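A protein chain is absent from this complex, but the other protein chains hold their places.
Right after this comes chain A.
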Amino acid sequence: MTSKQLYWTDAHFCGLRSQTNVYGLSKITSHDGLTRLLAVSIDGHFITVEYQKSFDNRLIPITREDEFFMASGLHGPDTVEDLEIVSVDMIYQDRNKRDIILAVTYLKLAPPFQEKAPSAYMNIYFLVAQKDSHINLMDAGAMSQIQPIMLDYFPLKLMHYQVDMDQGQAETCFILSGNDNKIHVYSQGKNMLEFFEDQAMVENYFPEFLDVNGCVTQMEFKKLDSTRRLTALGVQSGLVTLFLVNTVAHQILKKLETDMDSSITSIQLFSHQVTAPRPDFLVTPDDSPSENVSSEKHMDEPVNMLITSAIDPAVVFCDVLESDLTKRHVLPLSNSQDVVLCSCIMDIDFDGENEILIGTYGQVLQGTS
């Protein structure tokens, strides 16, 4: 615990009209450092939060709320009551970070008297960037192209990952876990805009996805270096599996498991220290070797894993690679405030070391260093 008293004030605040779930928030950062947030409530209200600059160079927080995404869906004029948003994610289409691709998974609920199971969909929106790169997400969404994908399973966590292809290129794909105990990968076809479910990619690049036994509620990836990747998968039963994968040979090097007794709400893979590269204009000839050493050191830094689950307190496993999940630390007081729903790793006090923030259903945010 830090002895320093941190005093936070709201930079901006906006209330949600109805509740959201643990998958309902997405952020995207543009090439010029502008971060936009998209929050989606279960009943289909999209809320974007972004900053715009006024003519006199003041920052103006802009919050916009709309439900147009659903109204423009393919499957007829849906009313909001029929929908339940599950998860949302945003990626940039290209390296220039101009065009945004937004993916939303949702359930379409049949009217109660029909007694039919809901049907699941994923809509992918291609937001076309305008000349003005600061276009509001809402405006872009209204003009977007839509690709609806029908899902034969109920979607859960939706995220994206940049896969290093064998040909040396990188491709960003959406990864979606489902209640069919599988993890699905959606990638863009070559020279195509549309996304399709890419089973070949799962087999070629994500060998760990073939080894899932349970309904995956959370997953997390961390690239250790150019050849190794850590993948943590948490399932509904509370089992967390940690894979060390060779990303060149596409083999599982190591598989570790731990059981948490309740559904996994979030997983974080992080190192203790923050890596911030020294800008090149600060590098002087005489200390550049040491700089290299320190960057090497960053690579070797032990990786810790934070697991929060519905009932149990938050747990941190230190140095998961070397200690094989034996160094287990329970975060003090982390079960004092209802269910821990989310977590974040951040250096909040600028000491170069990461702190753990956990958010609880009791609306209390706790920080631990």
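Simple rule for what comes next: contacts are C-beta pairs under 8 Å (C-beta built on N, C-alpha and C of every residue); 3 or more make two chains touch, one makes a residue touch a chain; residues count from 1.
We take it that contacts and distances are computed from a predicted model.
*Asks:* Per UniProt, what's the omitted chain called: "Small ribosomal subunit protein mS29", "GH12887", "Integrin-alpha FG-GAP repeat-containing protein 2-like" or "AP complex subunit sigma"?
*Replies:* Going by its UniProt entry, the chain not pictured is "Integrin-alpha FG-GAP repeat-containing protein 2-like".
*Asks:* Among A:14, A:212, A:252 or A:325, choose the residue that contacts the chain missing from this document, as touch is defined above.
*Replies:* A:14
*Asks:* By the contact criterion defined above, which parts of chain A meet the unshown chain? Give residue numbers in ascending order.
*Replies:* Within chain A, the residues that touch the unshown chain are 9-15, 32-33, 51, 57-61, 63, 273-279, 281-282, 347, 350-353, 363.
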